[in-house]
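My structure is below; once you've seen it, I'll send some questions.
A single protein chain has been omitted; all remaining protein chains appear in their positions.
Let's look at chain A:
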Amino acid sequence: MRGPHTTRREMLKASGVGMTAGLATTAGCLGDDESVAVASMQWSEARLMGYLGYEMLQENTDYTIEDEIGLGGSAQVFEAVRNREVDLYHLYTGGAWATIPPQRDELIGDPQELYERARDDMEEEHGLVYLEPASFNNTYAIGANPAWTDETGIETLSGLAEHVNAGNTDMDVVLGPEFQERSDGWPGLVDHYNFEEAAEDIEIQTVEADLTYQILGEEEADLGMVFSTNPNIQQFNLDVLEDDEDFFLPYNPAPLVNEETIEEFEIEEPLNEVSRSLTSEEEVIELNVRIDIEEEDAQEVAREYLEENGLI
């Protein structure tokens, strides 16, 4: 009795070893696919999001995680993920919806609905998996120099519309070139808040998007395009007009991953956990201030955040 039993166990054991060896060989054959390459766009908050994902996977999985953070512009990183040169990066829902083919014009104010529709687009058009988004929102906003808001008392975009429609078109506005043309930018804004006609008399200057904060801070312009979690808003003490009629698309970052990567590696849950923890804009602004203004290393800031939140 004992003989055959041992033999069977040994056989099972042997086949088990064999299977494992076989799997290892297959995995080995895929070369680079043994590791997960985390990428990001080049600006600070995008790099921060990249390192949050990178550090999280590094600590919570046994895979080799590659650092491809700061890879390039939005279009380049997207292409890299699509072609599986890298495995994932954080893409903002508003950007996914409005700037990546099929480039939708429709404005969706509800973050959840926007995410779901962008997710379906990514899946159907590109075969990519869009994981859970963080709920903090880094969207476009209209910033104002405090001297101007003190003088006019305007705090909201509908207040601005009223002010402009009453004939007060004597103000200087600085916008980035993209924002000036896009339907989810200035042309859509004046249309949504109904001051299209009066807006034609407003002086608009096109400048580099990163310079608007300094220009507003130096009171060289009254209003300008800003990104809501940019640390320069705090640095230059700018006011931000409230988007009280929900015109701007929500921009929630979410990991965009290649489908094959999701099938091969169990990385979904750790990445979603990071997204779930990022709920407060104030907190993200603080992290951005540390990176951009206090010049701390993005990777260090990401690690500390994850440690403080008990994620690693």
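Methods note: contacts are C-beta pairs under 8 Å (C-beta built on N, C-alpha and C of every residue); 3 or more make two chains touch, one makes a residue touch a chain; residues count from 1.
The criterion applied here is as follows: contacts and distances are computed from a predicted model.
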Checklist entry - From the names "Cytochrome ubiquinol oxidase subunit I", "2-oxoglutarate oxidoreductase, beta subunit", "Iron-sulfur cluster assembly protein" or "ABC-type proline/glycine betaine transport system, permease component", which one matches the UniProt record for the unseen chain? => result "ABC-type proline/glycine betaine transport system, permease component"
Checklist entry - Which is it among A:Asp150, A:Glu208 or A:Asp244 that touches the chain not included here? => result A:Glu208
Item to check | Touch criterion as defined above, residue of A:Asp150, A:Glu197 or A:Glu218 at the omitted chain | outcome: A:Glu218
Item to check | Full-complex contact with the absent chain, from A:Glu181, A:Glu197, A:Glu269 or A:Glu300 | outcome: A:Glu181
Checklist outcome for this item: Listed in rising order, the chain A residues that touch the chain left out are 75, 174, 176-178, 180-181, 205-208, 211, 214-215, 218, 220-221
